[in-house]
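Every protein chain of the complex appears in place save one, which is left out.
Then we have chain A:
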Amino acid sequence: MVTYSIEELHELLKNKKIDIHEYYEELMKEAEVQQERLNAFVTITKDEAMKNLDEFDENDLLSGIPYVLKDNYNTKGIKTTASSRMLEDYVPVYNAFAVDQLSKHGVHLVGKASMDELAMGGTNKSALTGPVYNPWDVRRIAGGSSGGSAALVASGLVPFATGSDTGDSIRKPAGYCGIVGFKPSWGRISRYGVIPYASSLDHMGMFTRNVRDAAIVLEAMAGRDDRDMTSSFKEVPHYIEHLTSDIKNVKIGVLRSVSDEIRNEEIKENFEMVVNIFKKLGATVEDVTMDKTLLRTILPSYTIIANSEATSNHSCLDGIRYGNRQEGETPDDVMINSRTNGFGAHIKRRFILGNLALATENQEKMFRKAQKVRRIIVEELNKIYDDYDIILTPNCGSVAPLVDEANDDRLSDEYLILENHLALGNFAGTPSLTLPSGFVDGMPIAVNVMGRLFEEQTVLNTAYALEEELGLKNQFKREG
């Protein structure tokens, strides 16, 4: 089965080069094949995908386009589990804002994608339905927490999927899977109806196989929503119309404090190649730094803030009104038994430690302290934006790990800084896009471009220019 980008498929449908019914029949068969190989779906929604196929609108780029939602996006009448036993049978009675936004364009939902339980993880190994495998090498992880979405786009099955990103949960898996992952500014896409992780860090976003498609999907998902008071009133630009690879006026700061930590020689060389391409394209490219002592506190402050907000957000998951209810003698017992049975061990640990940081006696030295450090980190980052439009970094320091591979040395700067720096974009809420930059040992590697708040267009243009130069677009890996 041939895979298409959004624009390619639109043209084929518009010019009646393919029959939409035949296309979707074949697509749904292929979904089953890829599920066998990648374990990336929680639910395949064939009935939903096959609905209203005759209502194709040739004036809308997204009309007739198949897509996948991460399983924390609420879908009315369709099971939404967030890959947790607690929500194994949960069927929402309303749609997330972003789902309604996309539906207006006539997209077709192929399925709900696996994720780390409640989006709390970076491997997708904690999903109730088991690990998701990387299409480029099924011995490896697709990354997390939006691993199912990344794997399905990278398999070529669908041209786009949604994700959510609290620390790097769109961008890391996008890099591991050789596709584009974009987390726009905090407030650009409403968080309403997406099962949260940590509200002050959660961002909605998308996976695509090229930058143009990311521009199209972003425009559709974005916009003010009164049900999310933090969503922005700023007008949504027509990103695709303004997309250009002319970046001569763009000033790029290469964040050396991060890239200096790359140990893998091939990834280092690849990153320098990217830096040189931007110079060749006429952008102003200069080295910038941040204090390493401060960068080493990204992970600690992230862990404290994210766990604290998560335990607070998920206190509602008690099995009483919805979710996995277990029997008990008293209402308290029902809640304790439901939560004990409903969550994986790692989720319980994170909630308990979040609660520790929020306890009255600890709040100032733990949670508030982390929030203060966050402010200093954001202020230092914003100083770079005084002089630069874009901050360029490697996406991470390795290819996708093997499923059973142990974590890296957690005290090294390579881990603390290089593997966790993408959370800078969550701390500051800035738009951050990961795109493929090459291959090491047959596995994709990537770089990240991060712009100023609400300057998504500059991020897209910079990424588009690099993509045009590298030619690494519309990549997918299909077997079976």
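As a convention for this text, a contact is a pair of C-beta atoms (placed from the backbone, for glycine too) under 8 Å apart; a residue touches a chain by one contact, two chains touch by 3 or more; residues count from 1.
Everything below uses one rule, namely that contacts and distances are computed from a predicted model.
As stated in its UniProt record, the chain not included in the shown complex is "Aspartyl/glutamyl-tRNA(Asn/Gln) amidotransferase subunit C", which appears among "Putative tricarboxylic transport membrane protein", "Teichoic acid D-alanyltransferase", "Sulfate ABC transporter ATP-binding protein" or "Aspartyl/glutamyl-tRNA(Asn/Gln) amidotransferase subunit C". Note that of A:Tyr73, A:Phe271 or A:Phe351, the residue touching the chain absent from this view is A:Phe351. The missing chain, though absent from the display, is touched by one residue of A:Met50, A:Val91 or A:Met443; that residue is A:Val91. Note on the undisplayed chain: of the listed residues A:Lys29, A:Arg227, A:Arg263 or A:Lys280, the one touching it is A:Arg227.
When the whole complex is considered, the residue among A:Lys70, A:Lys172, A:Arg212 or A:Arg374 that touches the unshown chain is A:Arg374. Seen across the whole complex, the unshown chain contacts chain A at 89-91, 93-94, 186-187, 200-201, 226-227, 229-233, 293-294, 296-297, 299-301, 303-304, 307, 311, 315, 318-323, 325, 328-337, 339-340, 343, 345, 348-353, 355-357, 359, 365-366, 368-376, 378, 410, 426-430, 453.
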